[in-house]
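Data block below; observations after.
As you look at this complex, bear in mind that one protein chain is not there, while each of the others sits in place.
On to subunit A.
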Amino acid sequence: MRTHWDLFIAFFRIGMLGYGGGPGSIPLIHKEVVEKYKWMDDEDFGDLLALANTLPGPIATKLAGYIGHNVSGFWGMINAVLATIIPTIALMIILLTSLSSIDDLPWVQGMTAAVIPVVGMMLAVLTWQFLNKAGKGMGWLQTGIMSVVIFALLYFLNVHPGIVIGVLLIIALVMKDKSKKEEKTEDKLEEKAEQRDRSQGGQSS
C-alpha cells in the first residue's frame, strides 16, 4: 500500500507541475524516480528514455506506465498513468465546459480571438523545431525534398497522414544499413538486454 501511495504522489506531482506538455515532465520524472524514490538508477533511466523515444505516442505516459509496472506490476502501471493524467484532464474539462457556457458574450469572443495567434506562433515554433531536428539528423537537402513531396501528398492529393507515415516507417525499416558501427554497439546492448530480461523475470515470477 505504501508503494502505491508513493507511486501515486510521485506521478501526481509530475502531472501537475509538468508545464510544456509531456517532454516538459521528463526532468520531473527523473527527479522523483531516480533521486527521490530510487526506483531506478541514472543509467537505467537514460536507457528507458532512449527506448521510449523510439516508440510512438505520448512520452509521459509511456514512462509513467513502464516505471509503475516495474515498481509494482499491473496495478502500479494503472496507478502511475492515472496519477499523471487525471488531474489535468479534469481541470481541462471543468475550465472548457464553463467557458463554453458563456461563449456568446462579446468579451469572451474577444478573448478567444486574441489567443488564436498565440497558439499559431507556438505551433510555428514547434514546426521549426521538428524541421531543425530533421535537418540536423538527415541533412537539409533530404529534409527539403522530403518536405516538398510530403506537402504535395498531404494537401494536393489529400492522402491521410497515417498512410504517409506508415509508408515512411516501412522504408526506414527496409532500407539497408551501411554502417559497421552498429554491430559493435548491438553486441553490448544484447548483453544489457539479457541482464534486464533476467532481472525482470525475477520480478514478475
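Everything below uses one rule, namely that a contact is a pair of C-beta atoms (placed from the backbone, for glycine too) under 8 Å apart; a residue touches a chain by one contact, two chains touch by 3 or more; residues count from 1.
The rule we apply is simple: contacts and distances are computed from a predicted model.
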### Task
Match the chain absent from this complex view to the correct UniProt protein name in "NADPH-dependent 2,4-dienoyl-CoA reductase/sulfur reductase-like enzyme", "2-oxoisovalerate dehydrogenase subunit beta", "Transporter" or "Hydrogenase maturation factor HypB".
"Transporter"
### Query
Can you list where subunit A touches the absent chain?
15-23, 25, 47, 50-62, 65-66, 69, 77, 81, 84-85, 87-89, 91-93, 95-96, 99, 105-127, 130-131, 133-134, 137-138, 143, 146-147, 150-151, 154-155, 160-162, 164-166, 168-169, 171-173, 175, 177, 179, 182, 185-186, 189-190, 192-193, 196-197, 200
